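One protein chain is absent from this view; the other protein chains keep their places.
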Amino acid sequence: MSAVLEQFLQGLDAEIRAAGDWGEVAAYIPELARVDPAQFGIAIALPGGGMVAAGQSGQRFSIQSVSKVFSLACVLGRIGEQIWTRVGREPSGRRFDSILSLEDERGRPRNPFINAGALVTTDELLAGRVPKEALAEILGFLRAAAEDGDIHIDKAVAGSEAETGYRNVALANYLKSFGNLRNPPEITLGTYFHQCAIEMSCVQLARAGRVIAGLAGAPAMLSPVKARRISALMMMCGHYDGSGDFAFRVGLPGKSGVGGGILLVAPGRASVAIWSPGLNGYGNSQMGTYAAERLARETGWSVFG
Amino acid sequence: MSAVLEQFLQGLDAEIRAAGDWGEVAAYIPELARVDPAQFGIAIALPGGGMVAAGQSGQRFSIQSVSKVFSLACVLGRIGEQIWTRVGREPSGRRFDSILSLEDERGRPRNPFINAGALVTTDELLAGRVPKEALAEILGFLRAAAEDGDIHIDKAVAGSEAETGYRNVALANYLKSFGNLRNPPEITLGTYFHQCAIEMSCVQLARAGRVIAGLAGAPAMLSPVKARRISALMMMCGHYDGSGDFAFRVGLPGKSGVGGGILLVAPGRASVAIWSPGLNGYGNSQMGTYAAERLARETGWSVFG
Amino acid sequence: MSAVLEQFLQGLDAEIRAAGDWGEVAAYIPELARVDPAQFGIAIALPGGGMVAAGQSGQRFSIQSVSKVFSLACVLGRIGEQIWTRVGREPSGRRFDSILSLEDERGRPRNPFINAGALVTTDELLAGRVPKEALAEILGFLRAAAEDGDIHIDKAVAGSEAETGYRNVALANYLKSFGNLRNPPEITLGTYFHQCAIEMSCVQLARAGRVIAGLAGAPAMLSPVKARRISALMMMCGHYDGSGDFAFRVGLPGKSGVGGGILLVAPGRASVAIWSPGLNGYGNSQMGTYAAERLARETGWSVFG
Partner (left out) sequence: MSAVLEQFLQGLDAEIRAAGDWGEVAAYIPELARVDPAQFGIAIALPGGGMVAAGQSGQRFSIQSVSKVFSLACVLGRIGEQIWTRVGREPSGRRFDSILSLEDERGRPRNPFINAGALVTTDELLAGRVPKEALAEILGFLRAAAEDGDIHIDKAVAGSEAETGYRNVALANYLKSFGNLRNPPEITLGTYFHQCAIEMSCVQLARAGRVIAGLAGAPAMLSPVKARRISALMMMCGHYDGSGDFAFRVGLPGKSGVGGGILLVAPGRASVAIWSPGLNGYGNSQMGTYAAERLARETGWSVFG
């Protein structure tokens, strides 16, 4: 299978570069605004340890919101189902940084993959610990899952977001005003900005995703039921208010980040990382979404048959 | 497998009856309000024509919103992707009969499985035809899919809903005011109330669902891509504002109806119909949801691995 | 004073006709859509029976939502403060035909001057009576207040609105679904459409408004406290989501109608009717609003000093 898949990825890479329809990079984080949108990489981890890749699959990028999948995995490992008292499991029907539904719902975010919900998850990871320890746990999880110790935080990106992330500051303080933040907002925010600034390549991210996809040969870090539940949340809420469209077109659980990364899982079959920094109107990678759709059609990996 | 599954279903049926935690029947449709909540049936259609069932699996019930899956299938067959200009594909994050998001979105319902979206779907089915013809198409689809001609509309239920369905009348007129209803509201509403009043047993519904689950041996009525997309919509929007929770717990595309029915599809593996008329707080069958969760855990049919 | 005022009104009329900036007539009621926007009339009733007028002050127009002031007056006379259990007294911050806030507030409209609230008021007027009787009460109130028996309903306008008033049909059915409509929706709607279709001239409307303005010599039909409270509601809610702007610019309680009429009251000093059928973006008369602002500045009648 790998050979056919590799040929497909090479063709896809060439096609995307020829089309040149890259979208726009995120403007609100200065460090990310400087990235050239005309980039594309893809890597697919297969059961038993195989890896197929194309394009700039070794280039590191800011994983941003893709980190929310792994901070949730850490929290589920730490406190399990208790986290659901602080955050819901429903699609928000709103933008990733919406504050609106928080008011109606008295400070309990709709799910852990919108910004407000991820702040709560990170806040929970900080229980009884300093930011450095919480960040070490997330990094440790990623390194162990990817079996690659060379995964780090880009401090320039973290600092850049801290300087201009007014919307996230608003969300954190709003959560705090409802009593749904245990730490001082600036502590939780600082940790969150650093977590989002983790840098990984497609190859590294695809390897880390194996534990969620439950691939044969992946490190045994998540119980099947936890992996399944994280996948369900990725399907329902992984692409913000474009999640329904993504499920319709791609049919696989996925999580996007504003840095242009997408982690896709085909349970039992593959863990896929795609990166292209230009975004579409929902704030998801434009060419990444396209590649995901093409890949799902080509492989028949849709969970919907 | 059938024998093990049958034994499991018998045990589940006994357990549910012993527990007696039935929920409340829908109060707003007088005919449904009279139904005894203490009922339960389940039927599972398997590839190759097998059928396993337990409880009151032959008892007919009002399929209500489960019909939306099949009216959508008819519309997709008739006009295909054009339907998406009139209705979206995103979870609404709101109750099934919410009118709220319609105002913000200028009359384009969020998805075809909330009431407003189903009214648009039915309205489309009425294009150039009288209600009788549109209803004949839906019934014809169900009969062909179930390979059972004995599927009918309960006129008493249709009439009961027409008399008290003020919320739906409001939705239809609201859609009309935005120009997103082609027929006079009362025509679309009348057709919709009749479609919801279709009566089927679990066995019949499980057989009809085979075409969405894409089971081997099912009538060839839907292309794989259409079946996949309908399943994706069921996963994302099939349980209203409880869809995230259902995906998290059950991990299978499903569609509930206020009559207590749930259609579940395990793509390629099974089509499941469950019925228990008592509802939970989201308006979904309480014991039906419980049975779906138990079944998914027992069989490992979750699409999330 | 009358002579100075008359001269001012003549100049204002000439100025408005010269400017020719009329706005657009309401498009959603076919009969009103046919009206020429380039029309203007104004009439001012003064204490002691004086009347000053200019422009087409004798031309009859459809008073539409201005009727809500008088249906409220009838209801307050009939059941008094009890009406506030069914409708609020707060500005809605929304368009006149918004259905949105109704969902959040479980069917209790924010105030009696948005459409939903006026439907409740009219529904209350129908308690124990047929539509003809309720309409006779409103007409009777207007005739007595204006001391002019020649005030009638334009049946063509009422019929026109009944045919296309889908938004109002939606509102009425929505209210009914929350139990906040006592009559069948079509009965309340029919009465409401007829009430809105009352035809009056500026002179007639200014005379009718004297009872709210509490002018010396006006028929004794409303207690001072009732007149004061109706005026307060006109100030807070009389121009929908443009009420704040109207208070800021004009400083007088007023109520607009989609037919282009505005009733203004300067408590103890004057009752003013203005008519110009072209509307601004809020659905209020464009030149009527302009004339109200000019008049308030000229006379110093603002209630705010």
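Here the chain labels run A, B and C in written order, and each chain numbers its own residues starting at 1.
Criterion: a residue touches a chain if its C-beta (ideal position, glycine included) is under 8 Å from a C-beta of that chain, and two chains touch if they have at least 3 such contacts.
Treat the numbers as computed from the prediction; the structure is a model and nothing was measured.
A.B. asks: Considering the complete complex, which visible chains touch the unshown chain?
C.D. replies: A, C
A.B. asks: Looking at the whole complex, which of C:37, C:214 or C:254 touches the chain that is not displayed?
C.D. replies: Per the contact definition at the top, the residue touching the missing chain is C:214.
A.B. asks: Touching the absent chain in the whole complex: find that residue among C:37, C:253 or C:278.
C.D. replies: Missing-chain contact among the listed residues: C:253.
A.B. asks: Determine which one of C:39, C:111 or C:160 touches the chain that has been left out.
C.D. replies: C:111
A.B. asks: For a quick check of understanding: of C:64, C:201 or C:243, which residue touches the chain that isn't displayed?
C.D. replies: Answer from the full complex: C:243 touches the omitted chain.
A.B. asks: Which residue numbers on chain C touch the omitted chain?
C.D. replies: 88-94, 101, 110-111, 213-214, 224, 227-229, 231-233, 235-237, 241-245, 247-248, 251, 253, 267-268, 302-305
A.B. asks: Can you list where chain A touches the absent chain?
C.D. replies: Chain A touches the missing chain through residues 98-100, 102-104, 166-167, 169-174, 176-177, 185.
Assume only the chains that are shown with their structure count from here on.
A.B. asks: Building nodes from the protein chains and edges from chain pairs that touch, which of line, ring, star, complete or other describes the result?
C.D. replies: line
A.B. asks: What is the chain whose Cα centroid lies farthest from the Cα centroid of chain B?
C.D. replies: Most remote chain from chain B, centroid-wise, comes out as C.
A.B. asks: With chain centres taken as the means of their Cα atoms, state the distance from chain B to chain C in Å.
C.D. replies: Distance between chain centres: 47 Å.
A.B. asks: Using mean CA coordinates as chain centres, what's the chain A-chain B distance in Å?
C.D. replies: That gives a centre separation of 32 Å.
A.B. asks: Taking the mean of the CA coordinates per chain, how far is chain A from chain C in Å?
C.D. replies: That pair's centroid distance is 55 Å.
A.B. asks: On chain B, where are the residues touching two or more other chains?
C.D. replies: If we look for residues of chain B contacting two or more partner chains, we find none.
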